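As you look at this complex, bear in mind that one protein chain is not there, while each of the others sits in place.
Moving on, here comes chain A:
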Amino acid sequence: MIRHLFRLIWNKKKTHALLMVEIWASFLVLFGLASMIVFNVSNYVEPLGFTYERVWAVDFNNNQDTTAIPDKVNTILQRLKAYPEVESVSRMSSNFPFSASTMNNGVDYKKRHVMAHFYTTDAAFAQTLDMPLVAGRWYTKADLGGKYKPVVINRKAQEALFVDENPLGKVFSNFRVVGVIDNFKAKGEFMTNAPAVFEMMDGKNTWDKIYLVKTKPGTDAMFEARLVKEMSTMLVGWNVEVNPLIDSRKNQHNLTLVPVIIFLIVCSFLLINVALGLFGVLNLSIAKRRSEIGLRRAIGATAKNVSWQFVAEIWVLATFSLLFGLLFAVQFPLMHVFDLASGVYIGAIALAVGIIYGLVTLCALFPSRQAATIHPAVALHEE
């Protein structure tokens, strides 16, 4: 029966051409949307690698003040640590978690070249963000004396640079690895877990003035106001801005989710249009094929056979369209378009194919049931 339906649809290909183009176009749009969704969902399920709930990013801007900056930077650190409401403080570069800033650099090891996110941090970073190490240790001030700068890398960087080698103590691009952490997705859950290198901040660095302050449980906004007030009094002419990471995370999520939601809404309208079109075409097709329905009933088809025939026909039609769509879609994983993992595209293809089959089935169900109720004697007599 399937072969019969394939032949029937193939022989009607000119009649169905526009419908097939419509399904094909819907598949491609769905594939695009599904790629975005699969990419973001697969990122989302990867652990973030750190905690952010009670952490504030306090940004100090010295404006026109250029006097004794190293001392002032140090004083800020000591003052922040002295607050009883503060659990730990860490200083880091402007690309702090959930910020808009990014720093990338290429690093090399044994002819392997890897692009990695660089974060300049201090010895208290892992403790402040509650980041467990999977190998080695976090760097300390004692590590600064050596020939190579101490770094901690994440597991992605380890896999990319060292493959099966133990990275501890290894040197790459003038950095010496002292520890390995698991994940680090600084831009939030929707970020790809990419290679990351944590470089230790040395005493000469006076330009990075972001302090990550981890507060004790129960600390409220009163403390935030007091902290800003006291710091502003202490550092005349400086600006102090507090960004709870929990708020920055929401902003980062919006940056990812808003385009996806807009695309989803546009795509939903498109699919509704396609569904209505399909529904109309199927209704018309059934009305035009009453004689055929009557004949099939007369020569042995049950009402159920007739109903399933129309559902199966639309599946065949969708299969033809999807085969053409797949010719395009498979180019994405094969040619590594947008540098996404092949699994994302394969997942997106599967999702888009599933939605198309679901949609056409839904559209075919009612007209096909109507077809099944056509009385054979009446349908044959009409001709």
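Going forward, contacts are C-beta pairs under 8 Å (C-beta built on N, C-alpha and C of every residue); 3 or more make two chains touch, one makes a residue touch a chain; residues count from 1.
Following the convention adopted for this analysis, contacts and distances are computed from a predicted model.
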Protein name as given in UniProt for the chain not displayed, "Sarcosine oxidase subunit gamma", "3-phenylpropionate/trans-cinnamate dioxygenase beta subunit", "Macrolide ABC transporter ATP-binding protein" or "Ion-translocating oxidoreductase complex subunit C": "Macrolide ABC transporter ATP-binding protein"
Touch criterion as defined above, residue of A:Leu270, A:Ala303 or A:Leu326 at the omitted chain: A:Ala303
Residue among A:Arg7, A:Lys216 or A:His336 that touches the chain left out of view: A:Arg7
Residue among A:Gln127, A:Ser291, A:Thr319 or A:Gln370 touching the omitted chain: A:Ser291
Residues in chain A touching the chain absent from view: 1, 3-4, 7-8, 11-12, 291-292, 294-305, 375-377, 380-381, 383
